[in-house]
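One protein chain omitted, others in place.
Residue numbering begins at 1 within each chain, and the chains themselves are lettered A and B in the order written.
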Amino acid sequence: MISCLPLDLATGALLLWLGLGLLGFLLGGWPALACRLVFPASSVVALLLTIAGFTALTATPDHLQLHGPLPALPWSFQIDPLSGFFLILLGLLAFAVALFATGYFRSLPGPDLRRLMLQYHSFLLGMGLVLLAANAFTFLVAWEIMALASYFLVVTEHEEVGSRHAGFLYLLIAHLGALSILLGFVILAGATIAQGGPFSAMLHAPLNPFWASAAFLLTFFGFSAKAGLLPLHIWLPDAHPAAPAPVSALMSGAMLQMAFYGMLRVDFLFFGKLALWWGPFVLVVGLATALFGVLFAAVQTDMKRLLAYSSMENMGLIMVAFGLALIFRTHGLNALAALALAAALYHALNHAFFKGLLFLGSGSVLHGAGSVAMDRLGGLIRQMPQTAFFMLLGTLAIAGLPPLNGFVSEWLLLQAFLLSPALPQSTLSAVLPLAAAGVVLAAALAAYAMVKFYGIAFLGQPRGTRYVHEAGRWEQSAMALLSLACMFLGLFPGVLLNLLHPVLLEMLGRGFAIQQGLWLTPVSAQRASYSPVIFFLGMAIALGLGFLLIWSLFGRPLRRVPVWACGFPVRTPAMQDSPLGFVQPLLRIFAPLYQAERQADDAGRWQVRIGEPVYRGIYQPLNRIVLWLSAQVLRLQQGRITLYLLYSFLTLLVLLAIWR
Amino acid sequence: MTAILLELAQVLLVAFLAPLFAGLLRALRTILQNRRPAGCWQSYRDLYRLFHKESLQAEGTSWLFRFAPYGIFGAFCLAAGIIPILATGLPLAPAADVIALVGLFALARVFQVLAAMDTGTPFATLGAHREMLIAGLAEPALLATLFTASLLSRSTSLSVIVAHLEQLHFALHPSMVFAAAAFFMVLLAENARIPVDNPATHLELTMIHEAMLLEYSGRHLALMEWGAQIKLVLYVAIGIALFLPWGIVPTAEIAVLPLTVPILLLKFAAAALILALVETLLAKLRLFRSPEFMATAFLLGVVGLLSFFMLGA
Partner (left out) sequence: MMITTQGLAWGIPLLRLLAALLLLLAFAMLAQRRLLTLIHLLAWQGVVLAAGTALVALLTGQTELWFSAALTLCLKAILIPTVLHRLLRRLQVHGDVEAVLNIPLTLLAGIALVIFAFSLAAPITALTGTVTRGMVGIALAAVLLAFLMMITRRKAISQVVGFLAIDNGLFFAATSATLGMPMIVELGVALDALIGFVILGVFFFQIRETFDSMDLQNLEHIREE
């Protein structure tokens, strides 16, 4: 009974989502009713999916095969601890986002709402199917559903040129990635691709080193296109701001992790033997992505673009942890690989929660203040106090500050790095300390970027917006839930690590010691220990005692006075730091990277535009080459009938010659 | 029971002797500049005066502005309980290792910066972004230094690191030399000392730390100043724990304490003298030279890590 519950529950939940999407489409004529009905139901279904994920962690893996329209290609589903973990991630995030969407899309007109509901639920269906797929055919169909549904969500505001451009770029890169994944699966499946390429046949497939590396590179390229790693990240900063906030939250929090799921399944379960260079390769790509992402996140002036680049940085950190796990695994140090992999999985879940929270908060800001451009915001903490509080928790979490959750995954990753002297090879011994230094640099700069994000938008004086209203009750409850999740994951890391145990067992054959009580001691108490609860209590007590003591001895009510500001008589909002002004030292130090151009506009104000080096360096030349090639091919089309007859005649001659 | 009392004693000692350390440092600097010092107890008089003054809140600031001084003070008091100053193996020590300690300092810094941005004045935001820039480079350097010590002791818990380094007596590692240089530079940067920031300046364009305190007055300003003094003592304590650990005994051997406390005070006095010398002999760097300073510290920390990995020492 228990063994068949998770898969049935999961597939049932996905079908319910599809049903809700269709229901929402049909009820489009009554938007308020549709919103109140469909989205809360969607969140309940998400909870069901989460329960399925939890039970999958402890149940035995289950399998289901259906025969579809094509006789030789069956739909094949399975559920195992790895899928279970990602189902939990998807379910919890979708739960909170659906609650937010109930309030957020309240005022959307009927036709737009019906389309949105269908696309939204197809998106969720696609992601869920990716996690449950058990053969290449199902996986790729689900991948395509996910990509197409999210494309339509990205171009929701299709009247804007920017949205259409963002959607086009997104679709292009997504399909490039899908093609690459398909080729990778073909290599891995070999002859069994004719039966749909079941994953069970790909397990520990014996491939000679050349084909194994080719499959690795193809699948890595394909999944990194979806994950937004360097250099396939250019769709990220345009697509996330173009989509509505709840959708951006899902894309950033869940969809990027689907790519990570794919990489995990392929690299840990399918390859029997890992080549020596794969781990360092993934590590270096991840580190470069993280540093690039954080440097560009710091110089954005749009809240959502900043969060998009920050997602890139976090995916880079996950890849660093993943690469480290691969390195340890290649050398047979499975216990250390378990620690690195736990850090990666923990960070994936953390990212879903705090990034989701931040995107939802940006949506509230967009609705409440009318803009997400930071140079028109400021001082929102006074007019949107609850949103500001939740966003503060999200910012502290993403900056990696104890005792919240972002710190725990970074702590685990750094502990894994510190265990690396156990590695035998000596060339790695030069790369790994540099990588550790790079990781801490990325984390420190991320704190800079996120402090800017919160401070410029929520603190200080208002720079432009005047009439601001707070977010509604549904939105606030969703953000509160995500903040609670962040705090829980930060204060009780042992709970999640114990949950991860079956996942690590499946991937590596061993986990690490069960965490007990309030202490986080992944290796041993002698080696490293951290207790977030004691930390938090210690700080609270010190703070509380200090406050009581000082209040009782010296306490007097505070008097409000005008700001001193060094005695300057005039104080305008423009005198504060602008979003680019706050990071001006970074702009100066890394000037060659940013290729910033300053122009004076008609009003006499300086506009600084940041260039995108990867776009200018790689994509535009590629674009020019492709256009040139197509222009050459165009020469074939001369418009003369005799020439076309000549083409047909030549082809006929060639075919006759070959056939003979 | 003795452990808890010792823990409490350590926190109180740090909190109440921090102004004395700051006063001693200032007095030494003044003597080196051929002026008459105001005495080591001046900081206490300053704090007393500030606590009894009225505290004002700027218009337009929010609860963050009021909360930040207490948050910072609480964070530093917690850190005083974690770092092994009097003894290793205190009850709070396993709750946070070196990485969490750096995270704790970062938390205090973020609160300070957010409180500064809350005021919305140009100088406060100027100080805020400069502080985040310096921190963005100093924190990695500090972590690289602490990693070198952790790799040598095969642990990230400060108590275990100190216990391990004490046993080594005079086995000096090249990687610790680089770590020491990097740590000293980070100490200067994070505590707003010359050559990164001038703690005595009131010129708006040269301030980093002082700029963030401009709107505070009364007991809030007293807390912020006290917090900065405690932070300096904590950094010196970490330096002593990592590079001159002899004398920090395990909690069990508490009977030796009357012997080790004078040695500790002597170490602090020596540190004050070195800091005063450095501050007098160097000039403050231009702001855009300070990233170079921090980059040097970071890269020295990385060299320390490299020499551990590649030379095994």
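Everything below uses one rule, namely that a residue touches a chain if its C-beta (ideal position, glycine included) is under 8 Å from a C-beta of that chain, and two chains touch if they have at least 3 such contacts.
Since this is a predicted model, take the numbers as computed values, not measurements.
One chain is missing from the display, and on chain B it is touched by residues 170-175, 177-178, 181, 291-292, 295-296, 299-300, 302-303, 306-307, 310-313.
Here is the rule we go by: only the chains that are shown with their structure count from here on.
If you check the complex, the residues on chain B that touch chain A are 51-52, 54-60, 62, 64, 66, 70-71, 73-75, 77-78, 81, 92, 94-97, 99-100, 103-104, 106-107, 110, 113-114, 117-123, 125-126, 128-130, 132-133, 135-137, 139-140, 143-144, 147, 150-151, 154-157, 160, 204, 214-215, 218-219, 223, 287-288, 291, 298, 301-302, 305-306, 308-310. By the touch rule above, chain A contacts chain B in their complex via residues 378-379, 381-382, 392, 396, 399-402, 407, 410-411, 414-415, 417-418, 421, 426, 429-430, 432-434, 436-437, 440-441, 443-445, 447-448, 451-452, 454-456, 459-461, 519, 525-531, 534-535, 538-540, 542-544, 546-547, 550, 553-556, 558-566, 571, 573, 575-577, 581-586, 588-589.
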